[in-house]
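Just one protein chain is left out here, and the rest sit where they should.
The block that comes next holds chain A.
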Amino acid sequence: MYPRGIKRKCLDPEEVDGSFADLKTVPSYTLERQSLLDMSLVKLQLCHMLVEPNLCRSVLIANTVRQIQEEMTQDGSWPVFHNHKPDYQAPLEHLVSSDVLCRSSREQDDSKPIEDSYIAYSEELEVQETQEISELSTVPSVKALQNSSGFWEVETPQENKAHFQKSLDHIFESLENRNASAMEDLFSEVDTSYYDLDTVLTGMMGNSKLGHCEMLDSLSPQAAPHSHCKAEMNEIDHIVEILVES
């Protein structure tokens, strides 16, 4: 009954009539598609903040973003990413990746006793921890990245670019707020969440391809026990510290 222009109804009820044939090129359509994208990205961002988001909802939102991305790529309004500049792709790709959505569900291998995996992964832990430190150190450069003219230099209409920038600005803003005020609380309450936030931040700001890949690696299911072990390791460290102090 209604083609993709359906969402126009709620945003712009006056413009429901008219042919849908050239809808995708109508400015209001692209505007509304853009606002749907913005909305979805904010929702996704909020999912990332949760330790264990509603997976069904997150997956459906991520699929919606993919769908919009696909359509925008087809009609050329999606920022075109060149092969020699793969960095641009990182932020959104990362946001949509379901892996991040499910990151909280890092599983301990049921069949494997924890002790075994602890020993097996203990060596890699150190490596991973140092990586995280380096990833964290990229956070302060957020503003610089955002303002750098090269970062969002893409061959798209100015308008779209502005919107795109706006949506991301919003996310940056919420991230920064969270970063400033809630970060410490998070650290104190949930010892794994800094890791989560970290991955989100690095995913969003990841300006080096290397960093992005590392982050994905650390999240991949094969590597999942690492993080679980890391939590355990931290606990042990903590105990050791207390012992030393006493």
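Criterion: a residue touches a chain if its C-beta (ideal position, glycine included) is under 8 Å from a C-beta of that chain, and two chains touch if they have at least 3 such contacts; residues count from 1.
Rule of thumb we're sticking to: contacts and distances are computed from a predicted model.
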| item | value |
| --- | --- |
| Per UniProt, the name of the complex member that is left out, chosen from "Eukaryotic translation initiation factor 3 subunit H", "Adenylyltransferase and sulfurtransferase MOCS3", "Polynucleotide 5'-hydroxyl-kinase GRC3" or "Serine/threonine-protein phosphatase 2A 55 kDa regulatory subunit B" | "Serine/threonine-protein phosphatase 2A 55 kDa regulatory subunit B" |
| Interface with the undisplayed chain - residues on chain A | 1-7, 9-11, 33, 36, 39, 51-52, 54-57, 59-60, 62-64, 66-68, 97-99, 101-102, 104-108, 110, 189-193, 216, 219-222, 228, 231-232 |
